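Here's the structure we're looking at; comments come further down.
A single protein chain has been omitted from the complex, and every remaining protein chain is retained in its original position.
Letters A and B name the chains as they come in the text, with residue numbers starting at 1 for each one.
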Amino acid sequence: MEVKMAEKPKGWKDLKLGCVVTEPGSASTSKTGEWRSERPVRDNTKCIKCGACYIYCPEACINEDEEGFFESDLYYCKGCGICAHECPRGVITMVEEEEE
Amino acid sequence: MERERSEAEREEESFVPRLITTEENFASGHRACIGCGEALAVRHVFKALGRNIIVTNATGCIEIFSSLLPQTSWRVPWIHTLFENVGAVMSGVESAYKARIRKGKIPDRGVKFVGIGGDGATSDIGLQPLSGAMERGHDFLYCCFDNEAYMNTGIQRSSSTPYGAWTTTAPVGKQSIGQITWKKNMPEIAVAHKIPYVATACPSYPFDLMDKVKKGLEMKGPAYVHVLSVCPTGWRSSPDQTIELGRLAVETGIFPLYEVVNGEYRLTVEVPQLKPVKEYMKDQRRFRHLTDDVIEQIQARVEKEYEELKQKAGVE
Partner (left out) sequence: MTKGKIVGLEGSFAVAEAVRMANADVISAYPITPQTHIVERLAEMIADGELDAEFICVESEHSAMSACVGASAAGARVFTCSAGQGLELMHEVLYIPSSMRLPVVAVAANRALSGPLSVWCDHSDAMSLRDIGWIQMFAENNQQAFDLTVCAFKIAEAQDVLFPVMVHIDGFYLSHVIEDMVLPDDEDVADFIPDYEHPFTLDPENPVSMGCYGPPFIYPEAKKAQEVDFERSKSKILETWKEFGETFGRHYAPVETYKMEDASIALLTMGSISEMAMLAVDELRAEGKTVGLVRLRLWRPFPFAEFREAVKDLELLVVLDRALSFGMGGPVVSEVKSALYDMRGDLKIVSFIVGIGGRDVTIKDYKNMVTRALEEAKTGEWSEEIAARMIGVRD
């Protein structure tokens, strides 16, 4: 898994006192989307905007758009399929991740 | 494709999640397994608790998937030291604030204290310091994220592992059915400390969970919330079934959702007709070796304990 860090690997002089990490949420540069073998695909014609997918995503990577529909951020999406499984209207289908 | 939905699920469908904050206090990009119920639970808990908190975290899955140097997934102040000492470290943090506010060194901004750990850190190695913190009456919320084994080190049994489950240190073999002891009832141990608030919760019921942790945080004194964390990796279940399995745990009576406020029990999700435990266990390969008679044993025990709980809660 490639870990995208903000800068090059740190030397001992770069570390903060006591190895404290001062940038909140800095791990959000990690591209966990590279893990998946399936990705979610939506058919919004069926979507009732209930938000079940949003609340059940362990990666917190499903976001609401301006129209109130939801979309998975593929940078983070690990392809677990919970959103597809929980959607009450079958909006989401998991399809195999293709070679880019 | 539509499938048969339960009443609980139908209720959820009509809910609009815009009623809760979209703030994520735990950043995406964490390294939890695909479909991790614990990561989802953490997300819900910290959504509910906001940012005016300090978190003390035990060694374990959450700590590991959220804090690889030199980065962090945490957007709130966070400290991790060792495996078993959350109760003690958290007592120190809370006492520091108390002393410094009283001595006029810092203003009182209503900062609250949260301790988190897995089932191993809570009911095994960390039980003593947690008991001490509860007995001394520090003002904190402790959440146990229970994935029912030492998952971070590779699925070894803990005292929270259910009867009959496969783990690497209580494996299934010619002379073993896996775990031969019954799950330690950690919420009851918390209740026995006579602390103001104890509850069980599950991310499959996110609003119940969020209400409970908020309530626990607000109440003065120790609060304990035990959160069932479905673990596809350790339970050998499909990652997409994490929410479904959490729901089934509740609907079969295996993991009832209740709260105990100053000693008074209340079921927060009532299940009038328990589903058979087999429905919960069939999609988890950690149970697939169990024979019908063992499952019957488990069924009997679950029903008995659920009845006892109902009695305490004054439910017919």
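For this structure, a couple of remarks:
Following the convention adopted for this analysis, contacts are C-beta pairs under 8 Å (C-beta built on N, C-alpha and C of every residue); 3 or more make two chains touch, one makes a residue touch a chain.
All values reported here derive from a predicted model rather than from experimental measurement.
The chain that is not drawn here is touched, among residues B:I20, B:A96 or B:M219, by B:A96. Residue B:Q128 is the one among B:S6, B:T21 or B:Q128 that touches the chain not shown. Interface with the hidden chain, as seen from chain B, comprises residues 51-54, 56-57, 63-64, 67-72, 74-82, 84-85, 87-100, 102-103, 105-106, 109, 111, 128-129, 131-132, 135-136.
Within the entire complex, the positions of chain A that touch the omitted partner chain are 9-22, 24.
Note that in this section only the chains that are shown with their structure count from here on.
Measuring from the averaged C-alpha position of chain A to that of chain B gives a distance of 23 Å. Residues 1-2, 5, 9-10, 12-18, 20, 22, 24, 26-32, 34-37, 39-40, 43-44, 66-76, 203, 206, 232, 238-244 of chain B touch chain A in their complex.
The touching residues of chain A, counted against chain B in their complex, run 3, 5-6, 10, 15, 19, 21, 23-32, 35-36, 48-52, 54-61, 64, 73, 76, 78-82, 84-86, 88-90, 94.
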